[in-house]
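One protein chain omitted, others in place.
For clarity, chains are labelled A, B, C, D and E in written order, and residue numbers in each chain start from 1.
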């Protein structure tokens, strides 16, 4: 590129010589438009480069959330089901990335033809990578086509992976893969299209402002959460969880693993929310990172206080869920909140998570890792906060917090619920009636690791025998 | 932004037309200042964007150091105290981020009014995020106000978390949280203000050059180290550590966890030192990354050789501490050293850590994870190296290695010691006399996980019973 | 820098005033070349800054691959050898970074004097960091000298660390360190020079196109793979692996650790392949990230299907190896492939890994972690794919897929094999004959952790005794 | 006094504990053991090779009683029987003396 | 020959080992067991629900001696008694034969 510029400069120099002959003005102080235009083009290109770097980093961070989920979920489940959980969380992003390259991206972003619709599809496969031997960069001023594809694919995997924790320790691995296929291939892209792909949630109707969900409290987390809830209900609780009307706690097998997972998720959220700015705009990205971390931190404090006052314990697993609650809660409005609003959102979300976990347990919804409490409850909460807190004048497409925004948010939440929960419920039921959804009681007691994979997750200090 | 430029170009075109009529010069080869100015403004903005991206990444990397500390510390302690250690390291960054948003940042960076003072405060709360609906970007040419806040908050959490390892396995969790509150809310910001917030260490007095501590060998690591030492002394050793004058080793429960922790800390140091450049200046950031990694690598080799020659073992925990020693040792002068100087610093630091661990054990200072050896001893060492090695002409504000710089460094080290150690000692003593600092012997033997949290960290292969 | 620009602007303003007096043209619409040139220089600088940020991030990502290898390898080995494996993987990057600063970089990149040669050396030590108190930035338009050094050093450590998994559970730790010294200090830089340091593989001869290996399927992975194969053969299988002609499986001790490792490696590959673009060129970097992730995902699916159909199991360790196979397979042509080609490469690589693992086991090549299957077999495969798939017109230096490219690729693969395998074999044999390569049978049965390090890796729930 | 040792399926443990409790046996000691016996052992696969773990994870209870030996045996058999291979075994042996550490009491009273 | 089985608090193990050593008992075998007994079991909480682990982690020693049975019992009682519920129990039974694998020796000499 530099050489190109130099060539241009040489060309410009000749022109300037010509000018010298027709004018008395000392033209060496003047400059040709060609040079400036070249500079201008270069500036555009660097602007794209910078933004694209940020988006690629955010993609990598969202990717690592898959490891975060794998760790949290296996840490909070029993060791006899660990291989199974790791298997699910490993295969989920693989399925997600492939599906999104084959049709998911084009189902979620069908293009202007389907604007304000409830469904659209732009055809199979990704665009050809090369135009005249060069990549088409006209895609977006903030990042390339490829960056967009990968970022979106990682998001899709995230939504699906939420389900895996809730249905853990009893779902058949093949049935899980079938559902993952459906949620990534159909459910998530359709809801995503409604909100982010130009669909009907952008023009809810009447004088209502459009639905605002910055990084996906509803579009990602609630989608996963509703599907998880449907799965848990169809599956029923784990054997031994509710005996004679009593709740029997089934402690997770590794707190270090669960903690590693939560830290990785928090880290990943830097990319999840930070990347949802869709450029490296310094003001918005850095505000988003600050609000995200403040809410996560306040989520920990909120859960700590609630667990201590209400349950009289300093339960680490609750703090961890509190952090995740804070993260999900801020996600819908991470670019709209002030620091103090973020802290408030975190405190409420972290506190609500504790009550939600206890509540779901009371109504015998057996969710081993608290996925519904974190992703569904705080997802809804976070979406509502956009109608209550935050100055919408900044950056976002929303009108500003207020009654009409709140109504819009409620409509969005309800629409997603009304679509995702029944569809998931039906899919789970069909799977259950056909290939079967749940392993046998014997396999469940033995553990899915041996029953489904023939493989124990741990062989610590057993090795002297070999 | 692109559209704005195009508008400007159109405006400019009209002007150029006017010029054409008054001059014979072929003005289409000329260009309006407006366009160039627009380009210039755009360049400024991209420059900020780039630097801000780097600073946000560094913030994320420093954040992940909290997971690094959680892993190292729990790996090097016993499994019966693992939940407790994870709890502490999870709640520490939460407390840190919240405090820094409420008052910490303004205590550490009180502004020009308090220049060269020993204390200052700019008031509670962060600045309003929005100025006329837009973020104030005039904060700094290298990054935004929000990036700065988060980066600084992560640093604060790091200083506090150093303490948690040293006092592990016997401190009451509530008392730990009280101390964390004080070190992040008072001790660390005050010392930070001395060195980085424009305080008195920048004008030590007389003809002395100012104190130089690039990324915080003293201001972060020694602060944590002195507080840790005070805690360890007030607490006393763990039960069973020193029996009949003999040292009884209490091995850590998981080397994989400890190793994961050290790698994450090394990774985090890319951001800790790399971000301390406070811009993405390619020359300085990349030099800093190279010196940091060279010193870490040499720290491993130094510890390996020392442990092998002196202790006749290939002790992994010593190699891990050696790496951390090398990292802390280079931190004060990471932007000043040549590759060979960095290797030298690493070799010395890694070697000294081994002796320090053995020494502290001999004098019955029971620090389960070697935090004092790593952060205090190598923190002091690293600060002194700035007076001995390195060309200060490059980038830094220091005068250059030499006797007067060494004196300055000593003054800084002493001042921090004279403030942090006694204050921490008094705080720990007050806590001890009031709410109590240490768990009961019964609880300590039972393990803090059950005693304080009612929760075991591991339930591996116990799950078939459920 | 901003101040410099403003000064220039002031200077320019004076000149423009002068012009005003000699011309009737309204010169405030004109602009001085000085200003534009300053802008232009600034643009160049930001361009470097951006690219350098990307390269530094990629360096950090490649660094974390060392933790990935440490985790995978220790997870797939027995718990009695865990400390030993962690030790090896911790000391390997330390050795790599130090050697590359002392001579490795100059052996791999000896400069234009040795162009098209098979060997060259530019002398010991890194260049002085400062030129007139400033870093020499003329090194490269994409990144600084220091970034280059660190990125290359991390690559070198990666090649070496491949060996450690294959020879695990029986090699003497000192002998391993000697071999690591030789592969990083001699073998890898020489092969690297052939392909990337301007050596003979760039001008294979006749009308053949030059050898193309984008990020090192051959130059990194096969080098490690051949050395690993030599080590495994000289060492022989682990005691108890092949008894009475039967294969006795020796299961890994921790699937969570193995899974963490594979996710970290996938993450690291974002930097490994993404950084091999050697700039932040948005088109190429983002394409590379997409092809890399698509191939990894397809590798998982390929291994899943193959293991299910061929072995009738859903073996997690095979899925994990399949992902790694997909990653190694795309590495040689990650900048050349379309999405569908990437998926194809991943499916084939992931599938082949499963067969390769079974095959190596059948011929009694005992490689505990499947390093040869992943790095050697898929390394060769990936290099060949460049001759079969992919449009070479884009970015790469290759001619385009086709028969002559395939021949070149075969020549490169063969040359590397013919150099690395025998040399490694001889080195391992010499070590074996002198200091000894393998621990005693008693030590092997007891475990290397106690025998070589006097240190168990896990002490879980044994701690109540203390 | 008799010692009743029962090697049972681990999955039956909680149920057995309940049953024993109901019949008044509130004290016993148990531990993880591995059994080699009739029952097919757990089948596992690793990297393409099937193998069996060579054992079954089992729980061994040790109950020392001074009376009601037959009732305890009956209770165990009733609770832990599934009819499939591998239900386990009960062994009875003699205990000559028993001491309660807390009080130093000996014999039958030490058991209550 | 007698077998002395003692189920004790794990936290008393190291102390007991010392005491036994002092009185000349240098060989024994021990293992982790879980006890169900008088003592309240460990209280744990998980996600808001309190529960007890249902057992106490204990250590079981097996000491085979040909003489000094009473001394060993006394030593164990003296060392492991705290007076609180859950100090554990000692059981004594008869051993008919003893073999040292290293030499094939039988009976009392095999014990030394």
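Of note:
We adopt the following convention: a residue touches a chain if its C-beta (ideal position, glycine included) is under 8 Å from a C-beta of that chain, and two chains touch if they have at least 3 such contacts.
Remember, it's a predicted structure, so these values are computed and weren't measured experimentally.
One of C:41, C:102, C:430 or C:450 touches the chain omitted from the figure, and that residue is C:450. Taking the whole complex into account, subunit D touches the unshown chain at residues 2, 6-8, 31-38, 54-55, 58, 60, 73, 76-77, 80-94. Not every partner is drawn; the one left out touches subunit C at residues 445-446, 450, 453-456.
Against the chain not displayed here, subunit B makes contact via residues 247-252, 307, 311, 313, 315, 317-318, 354, 357-358, 361, 370.
Everything below uses one rule, namely that only the chains that are shown with their structure count from here on.
Compared on C-beta pairs in contact, A-B and C-D come out with A-B as the pair having more. Both subunit D and subunit E derive from one sequence, and where they touch, under half of the residue numbers involved are common to the two copies. Averaged Cα coordinates give subunit C a centre that lies 55 Å from the centre of subunit D. Separating the CA-averaged centres of subunit A and subunit D is a span of 49 Å. Residue positions of subunit E touching 2 or more other chains: 11, 14, 44-46. Shown for subunit A are the residues that touch two or more other chains, namely 23, 25, 30-31, 36, 39, 43, 46, 50, 53, 57, 240, 248, 250-252, 254, 260, 313, 315, 317, 445-446, 453-456, 458, 460.
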